[in-house]
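Encoded as structure tokens, here's the structure I'll be asking about.
Note that one protein chain is taken out, while the other chains of the complex remain in position.
What follows is subunit A.
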Amino acid sequence: MSTNPKAPGLVSLLVTYNIYIMLAALVVISTLLSEHFLTLQNLFNLLRQLAPLALVSIGMLLVILTGGIDLSVGSIAAIGGMGVAMAMPALPFDGATALLICVFGGVLFGALLGAINGALVAGFGMASFVATLAMMTMARGLAYMLSNGQPVRFPRDLPTAQILTGFGSKGLPGIGLPWPVLAVLVVIALFVFLLRRTNWGRLTVATGSNENAVRLAGLPVWRYKFLAFTLSGALSALAGIFVTARTAVGTPVTGIGLELDAIAACVIGGALLSGGRGTVTNTMIGVLILGLIGNIMNLMSVPAYPQQIIKGVIIILAVLMQGIGARAKRRV
């Protein structure tokens, strides 16, 4: 009957901050395991590698918030990354404008593919799992077709390409904060703002929370779903371009399995797959947790296959913790 009066406080603390605690624990473990971990060099590298996943995860979160799922993000990323790699040398002019056109075109094409997802789901009532599964194989197929299955290389000395690879490999003069990371921070800030401070964001969450109620409140549910998929497509293409910028090559195998990492990041961050719950910042913590797990294991030279197993276990642990926490919270 009587319980330890301190217990609810501790439990709710663990519930509220469990992913932060997990992140902190991972940082501590990493620092202890390797002297190289807590160097700016390593941290910046880690963040640079995580930038595409961060972008895709934000798009995934938008879709998950509306109660959907987007499996096509990895394939759309491949198309975005390859498209830019192919378009840069093909353009009749060079330089920053050319790059902007390429990037803009790539993102727009990603948005178009996302919009097709959105139309199938929001307009035709197709299950998002099915619609985006179809898009996943179609976009991947298109990526292979465009390149004959080969990586798309571009001349390194092309001015347009130099700006792109410079963006991918260099950073803010002085501290060296990588450009892609800076760009991701801007995108994060934008979507934190959109989700928290605009009616659109609020209604996107509401749609996932109770679609029927939102529809019966006279609001166009289809629009929030459609936009979420469209934005997810755009962000995925942008993520693919970031990959091309970092690796200086566009390949059709970019982003295989990326959708799973993005879903994992959302779920670790506490997003509900049934929709209506999840935040950008917590999803980014999820991205960091995923990245750190990989980084630790690389530092410890754990081979790639066991890494996958360990990653899966940690995802399960994270979600279990939240489940236990949520149950405890309900009792409180």
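Everything that follows uses one rule, which is that a contact is a pair of C-beta atoms (placed from the backbone, for glycine too) under 8 Å apart; a residue touches a chain by one contact, two chains touch by 3 or more; residues count from 1.
We take it that contacts and distances are computed from a predicted model.
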item: Protein name (UniProt record) of the chain left out of view, among "Cysteine desulfurase", "Sugar ABC transporter ATP-binding protein", "NADH dehydrogenase" or "Putative integral membrane protein"; value: "Sugar ABC transporter ATP-binding protein"
item: Among A:18, A:34, A:210 or A:307, the residue in touch with the chain that has been omitted; value: A:210
item: Of A:137, A:198, A:281 or A:308, the residue in touch with the unshown chain; value: A:198
item: Missing-chain contacts mapped onto subunit A; value: 1, 3, 5, 8, 196-200, 202-203, 205-206, 209-210, 212-220, 276-277, 331-332
